[in-house]
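Data block below; observations after.
Only one protein chain is missing from this complex, and each of the others stays in its spot.
So, chain A:
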Amino acid sequence: GGYMQSPGGFGSAGAQAEKKQRSRSQNIVPCTVSQLLAAEQVGETFRICDVEILQVTVVGIIRHAEKAPTNILYKVDDMTAAPMDVRQWVDTDEAGGENVVVPPGTYIKVAGHLRSFQNKKSLVAFKIMPLENMNEFTTHILEVVNAHMILRKNLLAASRVPQSCPPAGISDMGGFGGGGSLPLNGLTAHQSQVLNLIKSCPVPEGMSLQELKLQLHSMSMSTIKQAVEFLSSEGHIYSTVDDDHYKSTDVE
């Protein structure tokens, strides 16, 4: 887990913009290149089914790789459109090691941010993983269909149900338990419930496991602990005063 600052733009943003960007950080959507190309651009942000998309994953084959002093530019092809430019910034402080060029003909999974420059969309990758098991490629296909079906369903549900509260919660797909919408980020119902409670806790030391157990009557302590461990390892929460107290990394 952890949110990476991409070059250009966010560093100088005020507190308001920073707060907005952190509430999107859980939104990592599996996509096809064609879906990324079709994403609606609203100012600096992109939307699919009216949900702000920040981080995406794409699986495709490298058709071309070009190494420059500060970055590696790949052309990644998933057959849904022409190959997309995927740029990976090279850590110039590290000698050799970290950024090895992945050769063309390799299937990879890319996690990154969508960008647009002079009307051309591209990805800035924060993680590039060559696929060792090609069944992950099949899984990605299924995850794309699942995620976009949920996005569409949520869009239809949101338009039908009148919102009495500001829709801030809807665009944050992470851990979305209530409101009838389905979580987009691969969290189970238990994990989402635990995360939502932790997020709602205003005190500095966060929520304790005991408090979680009090609020989640139907969940056993071991289920709660498993959920907490998972959420913590994924970067959604962090422990505060001790291993029994947690706060959300995502501030509304």
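Keep this in mind: a residue touches a chain if its C-beta (ideal position, glycine included) is under 8 Å from a C-beta of that chain, and two chains touch if they have at least 3 such contacts; residues count from 1.
In this text, contacts and distances are computed from a predicted model.
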The complex's invisible chain, by UniProt name, from "DNA helicase", "RFA3 protein", "Tubulin epsilon and delta complex protein 1 isoform X1" or "Acyl-CoA dehydrogenase family, member 9": "RFA3 protein"
Listed residues A:42, A:82 or A:100, member touching the removed chain: A:82
Residues of chain A (touch criterion as defined above) contacting the omitted chain: 32, 34-35, 38, 61, 63, 77, 79-83, 105, 107, 131-135, 138, 141-142, 144-145, 148-149, 152
